[in-house]
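What you see is the complex with one protein chain gone and the rest in place.
Right after this comes chain A.
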Amino acid sequence: MSETEQDASPRFDAIVVGAGPSGNAAAYVMAREGLNVLQIERGEYSGSKNVQGAILYADALEKIIPEFRDEAPLERHVIEQRIWTMDDRSHTGVHYRSDDFNEEKPNRYTILRAQFDKWFNSRVRDAGATVLFETTVTELVRDLSGKVIGVRTDRSGNPIMAPVVVLAEGVNGLVGQRSGLREELKPDTVALAVKEMHFLPREVIEARFNLQGNEGVVIEAMGTITKGMTGTGFLYTNEESISIGIGCIVEDFVDSAETPYGLLEAFKNHPSIKPLLAGSEIKEYAAHLIPEGGYRAIPQLYGDGWLVVGDAGQFVNAVHREGSNLAMTTGRIAAETVVMLTRKREAMSAANLAAFARRLEETFVMKDLRKYKGIPNLLHGGKAQFFGTYPRLISQAMQTWFRVDGVDKKTKENAIARSFREARGWRGMIGDTFRLVRAWR
């Protein structure tokens, strides 16, 4: 670009691309610390394009806005977690419910992202950031040395300049891709999830899930519901609605020719789920990609004049269904890094911005992703047994064990053991266990 163009360009201390959890966290922290921040969002408002289950993990947000509980639109705090393995007609569950979760500052909440993100972004604007909506960043502007010095948008006019650009652009990460900062998403490291919101009166939800007031339940499910593909289903209780969804690795959809809406339809009609939704009215339908490649899929996170946070950096813990908390944490730490460099009047060079990645290493974000780095490959490689064979075997075993039919218990035990042995063989079972333990450690 020409020098005259640069002179006429608007200038900021930092530009944040995107207004999801990571972008809002980054923009909020930088603005609060006095930086002149511009946030650019392609949607009509923050949250208009954002899709999640959704669970909010309080800790990550508390570190940014400690008093968020007083003002954020929250649905229900989670007091019960159900983990189900399912075959076509049954589910075997581990349920953990505790009155300890009815605490003064609850640990997890169900939220509706359209409302929550709107609130979060209003805090960003209150902190002094300038926020542009319905504006898409089309490319990064670089100087002759290749350093990123600003962005161009789909609106007419000069580019907008800033010494650092925080890319919080979400899973697709088109700006980063187009600018050669990272590769295109690979079908085996990204999941496609679909969800529906079903309206149900709050009394019905409370009666159906055994809840009082703002208590909530979360169900995470795996098994034959994904038809042998790597994926999970979920059901979350909101104040006056239920969020239900299912997602699988994109490559598996391609190979199996199953459709996401077909899976969701079947999941909704599963005998364990159907009664929970009875009488509800569908309010909204959404689909989203989730980066599930884990530690090995994390791209380069910083360079001269740029940082990557949130889904764009593949910061999702697929095993624990955590993402928004990683997004907020990476956004916050990126912001703190930029604030520190700005105060010290140091350059936004790759060498200096590397502090961001170093600090991330000390947090749960990198520690957890590293811990589970083998899981995506393990589950994907063994999807037939983990999402088909074992859930079926577990259901059968439960049925054999609980059905009273005149057969003695020893014979039942032997039958169960035999069913596992015949399905996977000793070697297969030992191998699966060994690989799972190794990947888990």
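By definition in this document, a contact is a pair of C-beta atoms (placed from the backbone, for glycine too) under 8 Å apart; a residue touches a chain by one contact, two chains touch by 3 or more; residues count from 1.
Everything that follows uses one rule, which is that contacts and distances are computed from a predicted model.
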The complex lacks one chain in this depiction; which UniProt name from "Putative transmembrane protein (Alph_Pro_TM)", "Formate dehydrogenase iron-sulfur subunit", "NADH-quinone oxidoreductase subunit F" or "Protein FixA" does that chain carry?
"Protein FixA"
Return the single residue from A:132, A:174 or A:415 that touches the missing chain.
A:132
Have a look at A:103, A:281 or A:413 and name the one touching the chain we're not showing.
A:281
Which of these, A:155, A:320, A:358 or A:438, touches the one chain of the complex that we don't see?
A:155
Against the hidden chain, chain A presents residues 10, 38, 44-45, 48, 112, 114-115, 130-135, 153, 155-158, 160, 199, 201, 281, 283
